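Removed: one protein chain of the complex. Kept in place: all other protein chains.
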Amino acid sequence: MQNNRQINKNGELQHLLTIEGLPASMLHHILDTAESFVSVTEREVKKVPLLRGKAIFNLFFEPSTRTRTTFEIAAKRLSADVINLNIGASSQSKGETLLDTVNNLSAMHADMFIVRHAQSGAAHLIASHVAPEIHVVNAGDGRHAHPTQALLDMYTIRHFKQHFHELKVAIVGDIMHSRVARSQIHALTTLGVPEVRVIAPKTLLPKGVEHLGVHPYHDLSKGLKDVDVLLMLRLQNERMQGALLPSAQEYFKYYGLTPEKLALAKPDAIVMHPGPMNRGIEIDSSVADGPQSVILPQVTFGIAVRMAVMSILAGS
Amino acid sequence: MQNNRQINKNGELQHLLTIEGLPASMLHHILDTAESFVSVTEREVKKVPLLRGKAIFNLFFEPSTRTRTTFEIAAKRLSADVINLNIGASSQSKGETLLDTVNNLSAMHADMFIVRHAQSGAAHLIASHVAPEIHVVNAGDGRHAHPTQALLDMYTIRHFKQHFHELKVAIVGDIMHSRVARSQIHALTTLGVPEVRVIAPKTLLPKGVEHLGVHPYHDLSKGLKDVDVLLMLRLQNERMQGALLPSAQEYFKYYGLTPEKLALAKPDAIVMHPGPMNRGIEIDSSVADGPQSVILPQVTFGIAVRMAVMSILAGS
Partner (left out) sequence: MQNNRQINKNGELQHLLTIEGLPASMLHHILDTAESFVSVTEREVKKVPLLRGKAIFNLFFEPSTRTRTTFEIAAKRLSADVINLNIGASSQSKGETLLDTVNNLSAMHADMFIVRHAQSGAAHLIASHVAPEIHVVNAGDGRHAHPTQALLDMYTIRHFKQHFHELKVAIVGDIMHSRVARSQIHALTTLGVPEVRVIAPKTLLPKGVEHLGVHPYHDLSKGLKDVDVLLMLRLQNERMQGALLPSAQEYFKYYGLTPEKLALAKPDAIVMHPGPMNRGIEIDSSVADGPQSVILPQVTFGIAVRMAVMSILAGS
């Protein structure tokens, strides 16, 4: 996929489709902007007028209350008008093509599309067809990318660890099917993290993953040794029922994060998870709710990061 | 259930979970505040900026367009940002626990949760886990409580009858399964109504109901004698199909409110119903639309009462 269309000829962000190919300076610019919004979200009146009168469409071809809500809140705090469209229920079922849907919404003078789609490349396809004044944010496409999730993860790491260039970071779980993992890997390597590990059973680790600049591990205990940051992934239910895994119990035994396993990491290591968690499957409740967990701060920073992305794209 | 958590140590309302245990002074304070909002709702521009920038989440784990809409309108008239979440469709089906859902929304800096849930105690559970700056309103939990419905009923009674201390009030219908009846009984007794009657077939009247300070009746004609206010309850469809009742026709014959039955009450008695009505089952259309019906004023006052509750909880 061509990613260069997300940067325009003035070097500005036109769309946010994937982390891949974005320069470190752009990532830092987004994180710095997000920092200025963290305080907005703690004020009595949590609104700034940056996007007043802008029309932002949540185009969710795949349901996700959580992600849709974070974008909706972020947009409303920027004073934008938000229109939620749950597609699949209507126009798609009437046989309209994806691009006809998008062309119609563009003709209504939309300013931004937040796109969630089960197919990899959907956000790119839309971005390649919209008018130049319209911005597209990929809110998760198939197994491909989920850039705002990776950005809020980077914000959280920077918040708790200050610098990227001395960290050991481990991503644990179903790397194979995870758009979150793919975006995290690109973000971490771009920001200069010297050691990124991916830890998974063989059936859930894509072949050749080391070409992305990461170190594969199949043994959780070895992989966690001395790491500063643990990025846990959600195990999709369908994987547990399929042929790729023996059982949820088995998975928890070998790859579930327990206090004992966590003790192998650095004492001040932080634990992250994109949510929603499967407690007792990929993570033990005592870890999820424990002192090293920064899972709820991730959510808080997620609003500020999405405000930052939207205001960089559409702010005047 | 502990209800004292709805009053904070300064004696202010922190959450509205149930009428039980609230002092009469608090109920009057809410009704007085509502009175000041009735006029807002009749103005050309129906908005006041009291909750500008506040994020109010409608957390509906059980569908209810009507109740959700009244809260949404009330919040928008206070200039709040409203986010509607129909849970069950998404995170819950992904296996996330109720508390994880709530913790996540709290981390997004929510200001208020309006909670509707099929399980008694759900709103209490949420209230006992949220951060101190977040307020919870119970919009109906199982068979337990529906406090804003009872408050709008009290507002309506006060509007038409001025005082509570000389009234005879009858609640008619499925007392057993009704969270509305339970909240009405607590409100009426707290506000000093000297005679509260509950009228229902034996199968729909809980044992020991007289311990709540009410007088049980099985005969509608006897129960309606000389009452000032009739609070009709909705008969749930599932009751009609179950073993508790012979048939809808039979129910109407004995407990349906007809003009003849209504004539047994005081000539200026008012008739109320929380909606939606089953015309021809618990109430005859000629009564529902007749001169003694105040069912539509209830709806109007319901907006003002919900504005009052929200502004008392979250207004600065």
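Going in written order, the chains are labelled A and B, and every chain counts its residues from 1.
In this section, contacts are C-beta pairs under 8 Å (C-beta built on N, C-alpha and C of every residue); 3 or more make two chains touch, one makes a residue touch a chain.
Just so we're clear, the structure is a prediction, and the values are computed from it rather than from any experiment.
When the full complex is taken into account, the listed residue touching the unshown chain is A:D100, out of A:E12, A:D100, A:D219 or A:E250. Screening B:T65, B:S221 or B:S286 against the full complex identifies B:T65 as the residue touching the chain left out.
Of the candidate positions A:V40, A:A74 or A:I87, contact with the unshown chain belongs to A:I87. Listed for chain A, the residues touching the missing chain in the whole complex are 52-55, 81, 83, 85-87, 89-91, 94-97, 100-101, 103-109, 316. Listed for chain B, the residues touching the missing chain in the whole complex are 41-47, 63-66, 69-70, 72-73, 76-77, 237, 275-279, 296-300, 302-303.
Methods note: only the chains that are shown with their structure count from here on.
The rotation relating chain A to chain B, fitted on Cα atoms, comes to 120°, given as a multiple of 5.
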